[in-house]
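Comments concern the structure below.
Here the complex is missing a single protein chain, while all its other protein chains stay put.
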Amino acid sequence: MTHSEKIKVGIVGATGYTGVELLRILVKHPQAELCVITSRSDAGKPVTEMFASLRGYLDDLRFASPQEADLKKCDVVFFATPHGIAMSMARELLKAGVKIIDLAADFRLKDQDEFTRWYKIKHACPDLLAEAVYGQPETMREKLKSARIAGMAGCYPTSIELGLLPLMEYEREHPGTFDLQTIIADSKSGISGSGKKSDVSLITAEMADNFHAYGLKGHRHQPEIVQQLRLLSGNDALDMTFVPHLLPTIRGIHSTIYVRLKDAANPLDFQKLYDDRFADEYFVDVMPAGSHPETRSVRGSNFLRLAVHRPGGKDLIVVLAVEDNLVKGAAGQAVQTMNIMFGLDEKSGLDWPALIP
Amino acid sequence: MTHSEKIKVGIVGATGYTGVELLRILVKHPQAELCVITSRSDAGKPVTEMFASLRGYLDDLRFASPQEADLKKCDVVFFATPHGIAMSMARELLKAGVKIIDLAADFRLKDQDEFTRWYKIKHACPDLLAEAVYGQPETMREKLKSARIAGMAGCYPTSIELGLLPLMEYEREHPGTFDLQTIIADSKSGISGSGKKSDVSLITAEMADNFHAYGLKGHRHQPEIVQQLRLLSGNDALDMTFVPHLLPTIRGIHSTIYVRLKDAANPLDFQKLYDDRFADEYFVDVMPAGSHPETRSVRGSNFLRLAVHRPGGKDLIVVLAVEDNLVKGAAGQAVQTMNIMFGLDEKSGLDWPALIP
Amino acid sequence: MTHSEKIKVGIVGATGYTGVELLRILVKHPQAELCVITSRSDAGKPVTEMFASLRGYLDDLRFASPQEADLKKCDVVFFATPHGIAMSMARELLKAGVKIIDLAADFRLKDQDEFTRWYKIKHACPDLLAEAVYGQPETMREKLKSARIAGMAGCYPTSIELGLLPLMEYEREHPGTFDLQTIIADSKSGISGSGKKSDVSLITAEMADNFHAYGLKGHRHQPEIVQQLRLLSGNDALDMTFVPHLLPTIRGIHSTIYVRLKDAANPLDFQKLYDDRFADEYFVDVMPAGSHPETRSVRGSNFLRLAVHRPGGKDLIVVLAVEDNLVKGAAGQAVQTMNIMFGLDEKSGLDWPALIP
Partner (left out) sequence: MTHSEKIKVGIVGATGYTGVELLRILVKHPQAELCVITSRSDAGKPVTEMFASLRGYLDDLRFASPQEADLKKCDVVFFATPHGIAMSMARELLKAGVKIIDLAADFRLKDQDEFTRWYKIKHACPDLLAEAVYGQPETMREKLKSARIAGMAGCYPTSIELGLLPLMEYEREHPGTFDLQTIIADSKSGISGSGKKSDVSLITAEMADNFHAYGLKGHRHQPEIVQQLRLLSGNDALDMTFVPHLLPTIRGIHSTIYVRLKDAANPLDFQKLYDDRFADEYFVDVMPAGSHPETRSVRGSNFLRLAVHRPGGKDLIVVLAVEDNLVKGAAGQAVQTMNIMFGLDEKSGLDWPALIP
């Protein structure tokens, strides 16, 4: 691609929240061009009829039906769909030289049986699972540079995997530092994480002024987190308890992560460990010691903010991680990944501060 | 009915918001007993499985299917259903001596053509329309005492009809006081007024931190308001512009009502007019001059609070009226009506303050 | 007290959220009478001028200044004040035969040095600390029956102490069942828990659509929880990590509590343990296995709802506990305590369901 050409982008399933967030980001991306946008349910409808917020930006674009859309002319296709779609189209797109960035779950789990256990369908292209790169730019940058398929980490997983990254890497170099059996991630997510769907449990009169946990019996994000933490720590016996909760906010994930040191007297400087690890990561912000990051401090932005605590100087490390589930937890991270896959400046189209208040 | 017997109550359609509000009120009503509760969609399910808030109160009750439910054994049946249900069951229930309180629209409009125009179905028992008493206790108390059918005013209409009651009655006695062609009701309603339904436009990520008008092309509540204001003012040419808006709150309606005096120099004391009119109405609270009633000041209660303003002492009267759309605007008012229809203390089961904060 | 007399109640500091909640409850309490209500800042002001929600109920009552108020004529005085007030007035009131229910912190900690460490003032009546009964009806009913001073547990502590009660009592009888060093309480509280104060961090534009942890350096509720859990478990080495978070809701606390079994193969039936322990506790509702209690299911009510989970059948017990921080976590519990102290039905004035939606 010459300097003057823009990356041709397709989006499959652009009517959900990650889809419209991709649109919001990509309409202003200086090196990308929206070519094809599909929607099964809303084919033919002008994009701005559904999203008034995009009036003035995408006035001439209509949702195409997935059948008619010529996705093969794209350089990259984002899947902002439920699981099962990306894997059914992957082979053909790859053959046509199109790169794939899946925001759903088709390329997250490496083990196809594990995939079937959680998603109740057979994987359509298990051979591509090995090739696909799972994760975030911060954990998988080198691999992403040459990847054809990126399986983006889910919203909860990104907050937890990046929140624990320095500890897991330290563990790999110093095995036995942490108790890898007792990790707990108590996560809270804003409602947009539940998607844009007509579900009575999500309506405002049910959700506003309310809070509850869910998924104690098992949540699909858990196996991918465990898979990644094992990879990062180099310890296949690592286990984790994940308890998600539903927050009455629109956006925002806050993960409170608990990890125990095996030696309560371990003198490690965790603030420094985090500062050093993320010093060169533009979108990961380690806050000063003693901070309590707020979800709104990343609202609408691609930043993930972290604070690391050791209450009372005892054996427990408490990591606080916040992100916008639709940006760093989904669409923003996916564009960051696209930037890497196409050799662009990683910040391109993503470099703006959060919207507060 | 002897003193020791309780009124046997049936509720058709108890799974929506007005339905569960009836349950919340009636479980603690000292002279009523919940006998039959029906739900088409959830027949057989324990009530507390749907409403954890009622655990400890209705642990033995299940939703009955409308077919199997023996509603004829009730003294009164509330319809907390979509329109069209009450009218289809009314004749049979009346024959069995059961009184009917309809919270939907079947017995609101006196003119069956008007009914069909707005609700797109033919009325099933037009002969009963004349008999049915429409309105609120405050406007129709005497008629309700002997009524067999009460067609409860809608949530918006109650705030507007009671908000304008003193002016309309004054107009009837002093025709020509107000400009009856230019009344405007700019109303704002919390989301529970839209019902408990799986509609994507109602989900929290769409509604929270958002506000908009709707229904500018015509809203079903308008004809019943106009019908009632004409009745109260004695002027059949009265017209009104009604603009509803959707508030990102759970409960609460705020109507801002604009009425013009024909004579800008009219020296009438509106505060006194309102104070006098509602002096004996327990559930209507005229606030002191200069007040701005808050929706939360009536949250969960059966009160409607009013303030009457005349900005700059000019020709415009601005009435501010707040109510809880599910209580005074629906279930509470319906129980108040039941109390009247059965000769009980009107406040029975309804006399508690709002929940603030 | 003869049957016909009502308990004369005084409230010191009735303008905050626990204060107005006491008013809301006590105006409808069949055996209590509000006699004196004080406020330093708003002395002389009619109660309904501050709380429009109480119009019609307390129209003749004004806030008295603490100096002029004759609290000694009361049978019981509630302190809904910041800490430091109750202890300064306790001795004199007790001498006059007045019982004291403190909703602040003056009679929570048994150790006066601990009190000073956390509250930065010397305790005014350390001799009364031993006499005062700390806790909830469910943990301290017998002692409360004859108590002169009740130091009500805080809002967070109640959710955690009752949430862990069955486990702690089981531990006392079967020492070594649980790992008492690694208990974690990840708690989330609605904003009313922060009190009614003009603090810029609490305003809606800062709080709405936002979420964050706080107090990682140490929160005043922690020592009282640890004190109580040690008492209940009989193990003075017990420790706990407490991480509070601020929820963008008005009311509601959700505590997610993590406790490890020492033996991952322990076959104990935790659902049964909880069901049995709370079978006779009217205001504690153990939900069916697999439940995720919602904060709104207790909104405005005196119930605390619990669910106990053991994810994957491993060594970790996860307890979910919800309460309304102003009712079961403060004013409701205080009235429940009053009922016990005066030999009334414990449910008196408190027996109504939550307000949903």
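All chains are identified by letter, namely A, B and C, in their written order; residue positions are counted from 1 within each chain.
Definition applied: contacts are C-beta pairs under 8 Å (C-beta built on N, C-alpha and C of every residue); 3 or more make two chains touch, one makes a residue touch a chain.
Everything numeric in this text was worked out from a predicted model, so none of it was measured.
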Options C:Leu22, C:Ala104, C:Ile191 or C:Ile317, residue touching the unrepresented chain: C:Ile191
Identified contact with the non-displayed chain, of A:Thr15, A:Thr139, A:Ser192 or A:Thr241: A:Ser192
Given B:Leu22, B:Leu247 or B:Met341, the one touching the chain that is not displayed: B:Leu247
Absent chain, residues of chain A that touch it: 17, 20, 24, 27-28, 51-57, 192, 196, 208-209, 250-251, 282, 285, 287, 291, 293-294, 296-301, 303, 305, 326, 351-357
Residues belonging to chain C that touch the chain removed from view: 17, 190-192, 194, 196-200, 202-209, 248-250
Sites on chain B contacted by the missing partner chain, in the whole complex: 182, 184, 186, 188, 190, 205-206, 208-214, 216-218, 241, 243, 245, 247-252, 254, 256, 258, 260, 290, 292-296, 299, 309, 311-312, 316, 318, 320, 322, 357
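Convention: only the chains that are shown with their structure count from here on.
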Chain whose Cα centroid lies at the greatest distance from that of chain B: A
Contact pairs, highest-scoring chain pair: A-C
Chain whose Cα mean lies nearest the overall Cα mean: C
Approximate Å spacing (C-alpha centroids) for the pair chain A, chain C: 39
Multi-chain contact sites of chain A, meaning residues that touch two or more partners: 190, 205-206, 208-209, 248-250
